[in-house]
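With one protein chain withheld, the remaining protein chains of the complex are depicted in position.
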Amino acid sequence: MIPRYSRPEMTAIWSPETRFRIWFEIEAHATTALAELGVVPKEAAAKVWEKGREAVFDVARIDEIERVTKHDVIAFLTHLSEIVGPEARFVHQGMTSSDVLDTCLSVQLTRAADILIADVDTLLDHLKRRAFEHRMTPTIGRSHGIHAEPVTFGLKLAGYHAEFQRARARLVAARAEIATCAISGAVGTFANIDPRVEAYVAEKMGLAVEPVSTQVIPRDRHAMFFATLGVVASSIERLAIEIRHLQRSEVYEAEEFFSEGQKGSSAMPHKRNPVLTENLTGLARMVRAYALPAMENVALWHERDISHSSVERMIGPDSTITLDFALSRVAGVVDKLVVYPENMQKNLDRLGGLVHSQRVLLALTQKGVSREDAYRLVQRNAMPVWRGEGDFLTLLKADAEVKAALSDLELEELFDLGYHLKQVDTIFGRVFGTD
Amino acid sequence: MIPRYSRPEMTAIWSPETRFRIWFEIEAHATTALAELGVVPKEAAAKVWEKGREAVFDVARIDEIERVTKHDVIAFLTHLSEIVGPEARFVHQGMTSSDVLDTCLSVQLTRAADILIADVDTLLDHLKRRAFEHRMTPTIGRSHGIHAEPVTFGLKLAGYHAEFQRARARLVAARAEIATCAISGAVGTFANIDPRVEAYVAEKMGLAVEPVSTQVIPRDRHAMFFATLGVVASSIERLAIEIRHLQRSEVYEAEEFFSEGQKGSSAMPHKRNPVLTENLTGLARMVRAYALPAMENVALWHERDISHSSVERMIGPDSTITLDFALSRVAGVVDKLVVYPENMQKNLDRLGGLVHSQRVLLALTQKGVSREDAYRLVQRNAMPVWRGEGDFLTLLKADAEVKAALSDLELEELFDLGYHLKQVDTIFGRVFGTD
Amino acid sequence: MIPRYSRPEMTAIWSPETRFRIWFEIEAHATTALAELGVVPKEAAAKVWEKGREAVFDVARIDEIERVTKHDVIAFLTHLSEIVGPEARFVHQGMTSSDVLDTCLSVQLTRAADILIADVDTLLDHLKRRAFEHRMTPTIGRSHGIHAEPVTFGLKLAGYHAEFQRARARLVAARAEIATCAISGAVGTFANIDPRVEAYVAEKMGLAVEPVSTQVIPRDRHAMFFATLGVVASSIERLAIEIRHLQRSEVYEAEEFFSEGQKGSSAMPHKRNPVLTENLTGLARMVRAYALPAMENVALWHERDISHSSVERMIGPDSTITLDFALSRVAGVVDKLVVYPENMQKNLDRLGGLVHSQRVLLALTQKGVSREDAYRLVQRNAMPVWRGEGDFLTLLKADAEVKAALSDLELEELFDLGYHLKQVDTIFGRVFGTD
Partner (left out) sequence: MIPRYSRPEMTAIWSPETRFRIWFEIEAHATTALAELGVVPKEAAAKVWEKGREAVFDVARIDEIERVTKHDVIAFLTHLSEIVGPEARFVHQGMTSSDVLDTCLSVQLTRAADILIADVDTLLDHLKRRAFEHRMTPTIGRSHGIHAEPVTFGLKLAGYHAEFQRARARLVAARAEIATCAISGAVGTFANIDPRVEAYVAEKMGLAVEPVSTQVIPRDRHAMFFATLGVVASSIERLAIEIRHLQRSEVYEAEEFFSEGQKGSSAMPHKRNPVLTENLTGLARMVRAYALPAMENVALWHERDISHSSVERMIGPDSTITLDFALSRVAGVVDKLVVYPENMQKNLDRLGGLVHSQRVLLALTQKGVSREDAYRLVQRNAMPVWRGEGDFLTLLKADAEVKAALSDLELEELFDLGYHLKQVDTIFGRVFGTD
């Protein structure tokens, strides 16, 4: 996590202040539940809330205590007792540190997921708007980087919209994966604490109850969460690479918005580089990389070890902050993307009609030419065009074997752009519903 | 994929014979749909089914053709025309290779997912049976590899059951991710083929329609699929490592079944090694590793490139076959696991009552001792026990400060195993429902 | 490993036949050394060599025995005793299975490294030849996919040559990492075998002695080996992606050789796709992925566990075979690459002289214009060119502020291609030495 690639709302989730606030809420709710069960005095619970509700926890002081105890939750509880007074001894009754730590992490990750889902929603809005804007802007479809057949630019964007709809659904599922609460004690047996405390805290914190915790919430949940983030980041990468391709000098069909005062190159003043999407390509690599240690974290020893902790202290913030930043950045890129329909048309025309080759192939077979022969006929007229030696339609008309199957008029009718775009509405209907 | 770690049913999904059979079905269903739409003669479609339904596709012959065409689908279609005769020219009308390849991959992956889900079901059965068998078998719970407080062996297994219930749900979701069909032509515009063909084939092959395909089915779906497999493998690793720990000489609470004739070591005849679970640990590393290239596959260029293909030719089989083998192996390990309750009890007794330290701590605070003081009192009596210098209960009784708060009788009541196991049924209810 | 991406020489290294042959050599050399030390009868050693030297080990028979013993080395030794007779009992004296397995793996990996190094040498030959062929073929240099300043195509290739010189050096270092022999017994103490046996076998097998083995050769060596392969694969990816870019329709400066009869697309006969380099992009992802489980293999438990074994059974062949195939394929691509210098020139001219913008910038500052002003002047004349509205030189000549600093003649002299290529020989000298 570095400030350059961080946004404040997501960063705030991972601040010590937020963490201690969530710890307090968990501890205080648990104390309330314990009081209702008669385990601790109701006045103690009331006092904890009274003193702690508005308290500002002193991060430096807690750090200072931790340097002695080498234990963060104990340090926090010690500081809490400085705030609350003697009633603080009823806090954390029968609980273990992980009850607090893991439930807190669940809260942080669900909040992070909420931001990520909102990010995707913004991106979806921009994609939809731009897709409709360019619903019928013709552009060449490319496979293998080679011109294939016409599509529209809106269709490209509709495809990304569908992909980020899936990303959204995956984030919702990932959120559910980690939205659980554990208050089950040292090895998860509830020996020292009633399961009703867990149920109470879970409900208050907006979480489900973890069916079996073993001091810790099982880490397969977190692995699934971070793996999902890696997949979402990979979809960002796909969109970023598309734009990088469209902006390259020889293609130049679209361009990242280039603000006033921005300099593309210290040496070459004419340059306008797709730096945002290049940056996104790199960020995607990072979010993906974080999935791996999350998966290695699953196999904790016995009821738990703490090897996952250092990993999560890093990837918890790094993965969510980076993905939040990347989603926001890619949404901005889509929002302001400068599109050049005339260049799209120019590129579309570049291959001298070759984009219609398949249609000619099909027409030949429908006239009774064998598939192999049709392929041969089309290919022998396509190759000169490919080499820049002529126009496809002219060559076809001059080919005796083709002529035998298709008249000039029939050939001309095959060179029609509208033919390729007739199902655009169907596909838009699939993606956006009927508008 | 190597035979040693492969099972026949899963391996069969990835054989050339299966692949060509699925290709045939996709092509033949598409031809039927085309015939119903009046695009090709109904007799042609009938002929394709008639000749192809029982045909054995000659893998060697197809390979031979591919060596010339360097294109696998064209090679197959050429071979198909050798079988079907001239009507074969109506096959593949308006389609592109990826329509066949990607829809086939979807079929293969959904079948693979079905096997994996069945594997998990078997594992769940064994886990449940063994969990109930050892529902009340006491054993020490360990955090950080250090004795903490008592649990039961059944509780451990119940935790794995809950984890593999999640694994199952994830596999079901992963299956849905890749269960789509695309018959949309060269760049996904349906320029040369009616969307109703896609709908027809999808329904026949048990798939959904891909909302937007761009010649290919988008690879975020496959990334999610393989990432999920990596997470499931990580859960296997956790179970494998637990058993490896339990079998180590100093712990020896459980042991992989050791068949007659099996030799543990060529040099040391007494050894019985947890080789199955060690093997599973390695296999998990592999399944996890395959998630990464799957994520890198997402960002294909423009409407598609073919960089994903070599990756999928490898990880398609490797990932599913390895995970199938691993799930089957781990199910067998659980099924036949040799459990030593008496050794569990011996280990439980090893720390001279220290496992009850938290209860003493809580009792002290409930008697009005401050948390800090209580901690100090317990720790000063625990440390000699830890060093093997005495019994915890005896020492506590002899400690004046403790005595001031807790009578001998009260102390003795704190050393009760049942106290720790009183919520086992609650947890079992959460995992298995009410039995 | 799949046949499609395998070459026979590398595949042979990983066949059971090769493995058993190496096992035999290790066992037989060890027996010879034991005989020279007087531990076993010299006749026994002689008999082992006599019977085994030309023996064909029966893989099916060994597999059959292993199904009972569940131990591969014991199965082999049992089969060996069937070939050698009673003297076989002197084989493997004081050794443990890993002595054989790990030393064999070292032999296999060093042989694999030798092939990979030879592969790189072939690639280097092609790169050098093509680099000199195109030493002075001008082409546009691109940063961010945007035209920057002129380079030569030979210079591009020289850069790859330098990179694969580094790849070669890394492979040589990686080979040294794993070229060690361990014959040290059950836990590496030489309790039952003299260290001189290890020294003897090491020398015969072309390996160094492992300083400390703990039954196994430490896996940090293998991790370094496979990580190195991942880096080499990443360099292949860079070269592959360069060619994919050069072949794309809008750039079309170079093209993979397209053989007679090859079909680019089943639907679009005109297409010539960079399928080899796309394939290489995918293969690189795989070789890279294998580095991770190799690193996870390092932390074996205590003196050893066997979790690394399943990983190595897979990545040993998969990583080396895939990289061998990829190196060979990329060498072929470079060898036969079709280069279009005229298209390079066309692209070079595309931006209306903008590639000289930096030179103008520098000339302005040398005439006393401040850097900021010079940048502004150049940018305001570059931007219309960028939008296709005019020629850079003409615009500059018409700019009063530019005119004040640079005469028309001075401006014209700045638009000289030779200026950019004057150091090509210097760079070639660095890469290829003085020719």
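A few notes on this one:
We just call them A, B and C in the order they show up, numbering each chain from 1.
Here, contacts are C-beta pairs under 8 Å (C-beta built on N, C-alpha and C of every residue); 3 or more make two chains touch, one makes a residue touch a chain.
This is a predicted model, so every value here is computed, not measured.
Within the complete assembly, B:Ser143 is the residue of B:Thr78, B:Ser97, B:Ser143 or B:Asn192 that touches the hidden chain.
Of the candidate positions C:Val68, C:Ala118 or C:Met295, contact with the unshown chain belongs to C:Met295.
For the chain missing from the display, the contacting residue among C:Val68, C:Ile83 or C:Leu421 is C:Leu421, taking the whole complex into account.
The residue from A:Ser15, A:Ser310 or A:Ser407 that touches the chain not shown here is A:Ser310.
Residues touching the missing chain, restricted to chain A, are 1-2, 4-5, 68-71, 73-74, 77, 92, 95-97, 185-186, 192, 244, 259, 261-268, 273, 275, 278-279, 281-283, 285-286, 288-290, 292-293, 296-297, 301, 305-311, 313-315, 317-318, 322 (touch as defined at the top).
Of the residues in chain C, those that touch the hidden partner chain are 77-78, 81, 86, 88-90, 92-94, 141-145, 148-151, 155-156, 158-159, 162-163, 166-167, 170, 173, 177, 185-192, 195, 209, 211-212, 214-215, 218, 220-221, 223-224, 227-228, 230-231, 234-235, 237-238, 240-242, 245, 281, 284, 288, 291-292, 295-296, 298-306, 358-359, 362, 365, 370-372, 419-424, 426-427, 430-431. Touching residues on chain B toward the chain that is not drawn are 140, 142-149, 244-245, 247-251, 263-265, 267-275, 278, 292, 296, 347, 350-351, 354, 357-358, 361, 375, 378-379, 382-383, 385-386, 392.
Heads up, the rule we're going with is that only the chains that are shown with their structure count from here on.
Rotation angle for the C-alpha superposition of chain A on chain C: 180 degrees, rounded in steps of 5.
Note: centroid distance chain A to chain C, computed from Cα atoms, is 32 Å. Counting partners per residue, chain C has 244, 263-265, 267-268, 273, 275, 278, 292, 296 as the residues that reach two or more other chains.
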